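The block underneath contains the structure these notes are about, expressed in structure tokens.
As you look at this complex, bear in mind that one protein chain is not there, while each of the others sits in place.
What follows is chain A.
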Amino acid sequence: MAEAKLQETPTEAMIARQSMPQGGWAQAAREDALARLRTMGLPQRRDEYWKFTRPDTLTQAEPLPAAVFDHGDAPLFDDTERLRIVFVDGAFDAEASDDLSLEGVSIERLATATTDLHWARDLYGTLEKAGQSPVVRPLAALNTAFATDGVLIHVTGKPSKPINLVYQHKSETSDAMLHHVVKLDAGAEVTLLENGPAAARFNTVMEVDVADTARFHHVRAQGRDHERRAATHVFTRLGTESLFKSFTVTVNGAMTRNECVIELTGDDASAHVAGACVGDGDFHHDDTVFITHDAVNCESRQVFKKVLRNGATGVFQGKILVKEGAQKTDGYQISQSLLLDGDSQFLAKPELEIYADDVACSHGSTSGAIDEEALFYLRARGVSHAEATDLLTLAFLAEAVEEIEAEGLREEITGRLSAWLERRSA
């Protein structure tokens, strides 16, 4: 028995490797999260919520190294006027970042916000904690406890340009943990962009509190380093007549688990979450979404599209929970994969749980190969097999990309996807 005692659990091994930033307004929330984490323990292979995705590489104390990949392209969002905040392997890079002042918003860094920001203290770890039920998300609790930095964004108006979190990856062994909190006041509107591979292993949590009639737009491009691993969580709470729109594009990456937990708490609110991913070879991509309707006449929409080949794996777990009294709910969920060969696989678990009697919810999940009839039609008009495949692949992804509201961003993402596909098939 003495031997068993010496055996450290993976959770304790992970905790032992971290050091909690001391003092300051977030301390209590961090301690609370650590206690939560200890109670639930890190995810294990046998956990139902991790049935399709092996958590090992995300939960082991030492991250696996990931080679830095130089794609040689111009940075994404370069065509968009924006405020850049740069993190290199999780460490803030002041030189590369823009000045953080922008009208209609106040931006501070988690690591340096020493004065007690009441709104941030109230929010930090709060939505994450609420999102731990009915399903636990231990990697998010880990993040709340130990995140080394992040941004605290308080949106009071309508800033003139998007805020862009740029995540650069320069060290092969980096293990980064960032925690962002975003609060939108009533009527405020902001666009948050995230892009870059960030680190060999990257764990992020973003908590977004969207007040009545506020609008939050989120466009994220997960960096293209082939070996990177990432676990991300977005937690949001939506007030009356508010809007939340989140889109993620993922190309490459050995392991990605993106969780999005949405709670519609005010009437007439709308939440859209979408993802387009392109996986080739050693690629595992998991979108896990949990949307709770707890108000009247709200709309939610999930659109996930995955293109997989050479043994890539795509996972989708999406749940719509309609609580008692959440009448006139309009819930839509679609997850589809385009399997470009017989070696790739798509695992989907769509779920609806409805306790109100006047709702319209639909969900669908499909897996399929490229449409041979359409392929022949294009080729008969002179388009090469490769180009026709790309065109149909891009068309398949389009429904997800169309969830991006800003036309310029939509076009930029489409352009990138098109260029990536073209290069890959060249």
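Everything that follows uses one rule, which is that contacts are C-beta pairs under 8 Å (C-beta built on N, C-alpha and C of every residue); 3 or more make two chains touch, one makes a residue touch a chain; residues count from 1.
Going forward, contacts and distances are computed from a predicted model.
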In UniProt, out of "Carbon-phosphorus lyase subunit PhnH", "Thiazole synthase", "ABC transporter" or "Fe-S cluster assembly ATP-binding protein", the chain dropped from the view is recorded as "Fe-S cluster assembly ATP-binding protein"
Contact residue for the chain not shown (choose from A:A28, A:A67, A:A360 or A:A395):
A:A395
Of A:E95, A:D357 or A:E373, the one touching the omitted chain in the full complex:
A:E373
Of A:Q27, A:T173, A:N310 or A:S384, the residue touching the omitted chain is A:S384
For chain A, which residues touch the unseen chain?
371-374, 376-385, 387-388, 391-392, 394-396, 398-399
